[in-house]
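Every protein chain of the complex appears in place save one, which is left out.
The letters A and B name the chains in turn, as written, and every chain counts its residues from 1.
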Amino acid sequence: MSEPLVTPLVTIDDLHVDFPARTGWQPALRGVSLSLGREKLAIVGESGSGKSVTGRALMRLLPPSARVRAKTLRFDGIDVLNAPERRMRDLRGGRIGLILQDPKYALNPVMTAGQQIAEALRAHQSISRREAAERAVALLEQVQIRDPGRVARAYPHELSGGMGQRVMIAMMLAPGPDLLIADEPTSALYASVQAEILRLLDELVDQRGMALILISHDLPLVSRFCDKVVVMVGGRVVEQLAARDLAQATHPYTRGLLDCLPSLTHPRARLPVLARDPAWFA
Amino acid sequence: MTTRAWLLSDTPASRRQAIWGRRYQGWLALKRNPLAVAGLVIVLLMLAMAAAAPILATHDPGTQNLANRLQPPSAEHWFGTDELGRDVWSRVLFGGRLTLGMVVAVMALVAPVGLILGAVAGYAGGWLDRVLMRVTDVFLAFPRLILALAFVAAMKPGVESAVIAIALTAWPPYARLARAETLLVRNADYIAAVRLTGASGARIVLRHVLPMCLGSLVVRVTLDMSSIILTAAGLGFLGLGAQPPLPEWGTMIATGRRFILEQWWVPLVPGVAIFLVSLAFNLLGDGLRDVLDPKQR
Partner (left out) sequence: MIAAEALHVRFGAVHAVRGVSFTVAPGESFGLVGESGSGKSTVLRALAGLAPVSDGRLVIDGQDLAQGRDRAFFRKVQMVFQDPYGSLHPRQTIDRILAEPLLVHGLPEARIARALEEVALPPALRYRFPHQLSGGQRQRVAIARALIADPSVLLLDEPTSALDVSVQAEVLNLLADIRAARQLTFILVSHNLPVVAHLCGRIAVMQAGRIVETLDEASLRAGEASHPHTRDLIALSRDLEGA
């Protein structure tokens, strides 16, 4: 048995997150464990499974009223649970980027795209305003925007969903992070654009040697772009497997999820319904 | 099961249970906000005191005693006497009836009318909207006090005229508010769904749109309280509102102003009363707005 040569970039061991509710504590994560190297991981689950909470816990972006406990919560050796806030601020955006679902809401509506990317650049490096503006345009080109100059001068509401998402990706890539967390990055986009954006993320991550955590509810979609898949339900991880082995998944929830999708090529009169085992949610 | 359990049940079994349960939960939510409770207590206290003025007053508010004028607070006159020797405490009590009464009367007139006009304008759109909004603009263009002056001057000066005049100037912001909320709500899917039942426009506005405007309305009403009191005071000062010797709070401040340095109790006591009432209404309104939105519970 050879020892792993490189320590994983992200190690999460037995993560519990609870939110305050009217009647005590409401558990959101009940002992989540996973690890990630320089690879692409998909966290898949339905609403309420805790997938977004996991991503945010890693960046310590949960509301202060949340209760976070874990045996280990590490990013590149840094203990995220106990790191001082200044350290976390450097991490967030600087070494870990977060892409959110709807660019309409995640981008500042009163700044142009170029200005926002330049701001992201200058937050982590001291460069002149002019240089930041030039680099912003270069970044827009890297995210495959055909007319980067025009887009840099545009405001978010003037951009289509796909473009807005590319701007957000550019903004997050600007400081050169090691890990990118994409929280439902394509759910607000329609099908053909979804595939493009994911392909773009794929390329960028490979080019820069970054790690990617892709959070989504769309199992077939993400499994095509990631190396590993983690399936969550009720705040727990129920299955972890390589993406290429997805068809051989064993957990009833994963199988149920795969089976209940309507298929163009395999019609069925009635769609099998996912049987929800209450044990998953207890 | 106990009444409390019945009210708090997660699965109400009848309309009555659901409605009362909702009200009780609203009350509990309000209780959780200590500032709102403080506001409520103060408001209720002041209303109660105003209602019980004849019992609580130590002297007749109108009796003058020029030999005793401008006396500081003492055992006999709890808040001292004013420039005509009248007991300030009793005057403040009876003045509460006047001031609070005027404010409540104005609100009762203004809020429903402004709300309905604004909601109709917002929902109907087109020429009706334009006409109603231009009428609103006309009223909004004048400074409130000047317009109130004009109305009162045309009528007989007095409390009733003051109430009507203030009401006529206070309604436009509510219409605007209701219209803004209606414009937001109008395009929502749930309104479209109601339209698809074939319901009439009136029914849609009254039963589906108006409830959504209530939250902002409540906040606005409470914020307006102090402004209305001051407008009434302004009118009183100019001799067009509550006529002396009526102990309306605003008038008392206006006439007692000149004593602020030496005999501070004369204008200060009614001033503190106005301050307390306004603050209490604001706190209460804030708490109510949170409670009225079922999602925030």
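Odds and ends about this structure:
Everything below uses one rule, namely that contacts are C-beta pairs under 8 Å (C-beta built on N, C-alpha and C of every residue); 3 or more make two chains touch, one makes a residue touch a chain.
This structure is a prediction, so every number in the text was calculated from the model and none was measured.
Only one of A:38, A:92 or A:217 touches the chain withheld from this view, namely A:217. Remark: the omitted chain is touched by one listed residue; of B:17, B:65, B:226 or B:243 this is B:17. Across B:108, B:128, B:153 or B:193, the residue that sits in touch with the chain not pictured is B:193.
Contact between chain A and the absent chain runs through residues 46-47, 161, 190-192, 195, 217-221, 223-224, 256-257, 260-265, 267, 269-274, 276. Mapped onto chain B, contacts with the missing chain fall at residues 10-15, 17-18, 21, 188-190, 192-199, 203, 208, 211-212, 293-295.
The rule is short, and it goes like this: only the chains that are shown with their structure count from here on.
Chain B has its Cα centroid 50 Å from the Cα centroid of chain A.
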